[in-house]
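Written out below as structure tokens is the structure these notes cover.
Yeah, one chain of the complex is gone here, protein chain that is, but the others are all in their spots.
The first chain written gets the first letter, and so on, giving A and B; residue counts start at 1 in each chain.
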Amino acid sequence: MENTALEKSVLNKRKTKSLILRFMVWLCGILTVGILAYILLFILVRGIPNINMEFLFGEYNSDSLSAFSSIVTTVEMIVISLIIAVPVGVFCAIYLHEYAKRGNKAVKVIRLAVDTLAGIPSIVYGLFGMIFFVNILGLRASVLSGVLTISIMILPVIISSSEEAIKSVPDMYREGSLGLGATRLRTVFSIVLPTAMPGILSGVILAIGRIVGETAALIFTSGTNVLENPTLDLMASQRTLAIHMYMLASEGLPYSKDMAFATGAILIIIVFIVNFAATKLAGRIGGLSNGK
Amino acid sequence: MESIKKSKFNDTVMQSVFFMSAFVSVLAVIAISLFLFLRGIPAIAEIGFMDFVFSEKWGPVNTPASYGILSMIVGSIYVTAGAIVIGVPVGLMCAVFLAEFCPEGIYKIVKPAVNLLAGIPSIIYGFFGMQIVVPFVRDNVGGNGYSILSASIILGIMILPTIISISESSIRAVPESYKEGSFGLGATKEETIFKVVVPAAKSGVLTAIILGIGRAVGETMAVVMVAGNAVMPLDKIALLKPIRTLTTNIVTEMSYASGLHESSLIATGVVLFVFIVILNASLSLIKFRSSRN
Partner (left out) sequence: MENKEKMKIENINLYYGEFQALKNINMNINENEITAFIGPSGCGKSTLLKSLNRMNDLVEGVKIDGKILLDDVDIYKDMDATVLRKRVGMVFQKPNPFPMSIYDNVAYGPRTHGIKQKSRLDEIVEQSLRSAAMWDEVKDRLKKSALGMSGGQQQRLCIARAFSVNPEVILLDEPTSALDPISTMKIEDLLVEIKDNYTIIIVTHNMQQATRVSDKTAFFLHGEVVEFNETEKLFSLPKNKKTEDYITGRFG
């Protein structure tokens, strides 16, 4: 009898412990969502009321603190770095998956390089950009220096998502095309890439998210300068939206703080759209390759 | 015949284009390390390796100037350790929640939330930290709020998505048969998960932690906004005191540095870079080990 009493108490202890663990697990799940919601609401609630036409499209001066020229530079930077990095990244993925032979030494080196690039912190990219593009190539602190730095930075994102997408294209598509006498090149461009496109695009969109949010890599390359009116001059030193927010936040004046909230709200809205689009597109890969 | 020749030719040309594109990454890594070292190593040599890495005296504008980054190295270690202490338990529990407990309807909310958390820019985290975490720490814990603690909390939140996604997928990869074995012995679901499933997923969890360390060590903007950035003598470093890390050392002083001062900041970047490379190497080691098993 004593034995069963002992067993009962052990069992009760175990059950309590399990219940506590289950509670903690739920708590951490809720906590994670809660933190996110807190951050988003905090910025949006205080930021959105401060967004107005003057802030979005006005001339920058110490009274308006308008984000217009920073917005234009951000868009410019996105477009040009994608023009540079997307072909290089996608071609790299094509080489890795369609052309390189298995166990090829070059492939190992390239993968190692891509992994390394993915792990390098932004600030190190910033230092490199400053040393190489700004000083050695003499591009000065300019949008161009920033674009080149950030193009290298987003390469790993584009390469890995493109490779994933290309991998998911079933081999029978390739065989079908090659069997009809098409060259490897034609197969890649007319069969593989179109099928893999949603996945590649979702990588591109994630890269856009990174560019929009980047600060540390740009401070010493495109700089913190701000022009009164937008310019597309690549040689101008001009801040992006994220740096705009950083500068406003560090000034510490009440009005600049309000404007930092407004800028933050814009950034969050962009990140929201970017995430949503990337998820939607990535979800389509499987559907497409099954449906065809 | 002509057209076949032409397309063969195109194929060869494009193959080299593809190869060269792939090689850009290699060139980039070489260029980054080369130029960083070219500018950083001479500075370390001039300052003296020991005086650079193992001295806590940082006073580039003093006479005579001193360039010791030991307290920043220690600072980076502290805030990273703090981030791990905060982020790993919460992240791992959340991963368990997603993989094992979460009803499907809730999963559709939590999973995108985790992805969104990964997409939020550092500057937003920093600003949030400055406006919410710093005052909270000041009012409820002590000090002026700009502190190791605040930096650790913000970094802990920032590494959550990394910890969660990688741990979740490795927990999901644990074979169902392990769970059956444990249930069959009379273990509860929670006992099974924490004593069999999570340990079986340990190489994935370890990978997640290392990537989290990499993210925390390299983070700059969020830390600079909450850490206070004062250079502290080693014996004055404390949880509620300001701290300067390797990354924030670079960003706070670069704008007005020149000469050896500037080079010493780049050398700070070299130390950071070497640290990240070591982390990457240990990651490959884990991958290699787990693929061998």
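The definition used in the following text is that a residue touches a chain if its C-beta (ideal position, glycine included) is under 8 Å from a C-beta of that chain, and two chains touch if they have at least 3 such contacts.
This structure is a prediction, so every number in the text was calculated from the model and none was measured.
Of B:59, B:199 or B:233, it is B:199 that touches the chain left out of the display. When the missing chain is restored to the complex, the residue among B:137, B:187 or B:231 that touches it is B:187.
In the full complex, the hidden chain is touched by chain A at residues 10-11, 13-14.
Residue positions on chain B in contact with the hidden chain: 175, 177-188, 191, 195-196, 199-200, 293, in rising order.
The definition used in the following text is that only the chains that are shown with their structure count from here on.
Per-chain CA centroids place chain A at a distance of 16 Å from chain B.
Residues 7-8, 10-11, 14-15, 17-19, 21-26, 28-29, 31-32, 35-36, 39, 89-91, 93-94, 96-98, 100-102, 106, 109-110, 112-117, 119-128, 130-132, 157, 160, 164, 188-191, 194, 211, 214, 217-221, 225, 247, 250-251, 254, 265-266, 269, 272-273, 276-277, 279-280, 283-284 of chain B touch chain A in their complex. Note for the complex: chain A touches chain B at residues 14-15, 17-19, 21-22, 24-29, 31-33, 35-40, 42-43, 87-89, 91-92, 94-96, 98-100, 106, 109-110, 112-117, 119-125, 127-128, 130-132, 136, 152, 155-156, 159, 183-186, 206, 209, 212-216, 219-220, 242, 245-246, 249-250, 260, 264, 267-268, 271-272, 274-275, 279.
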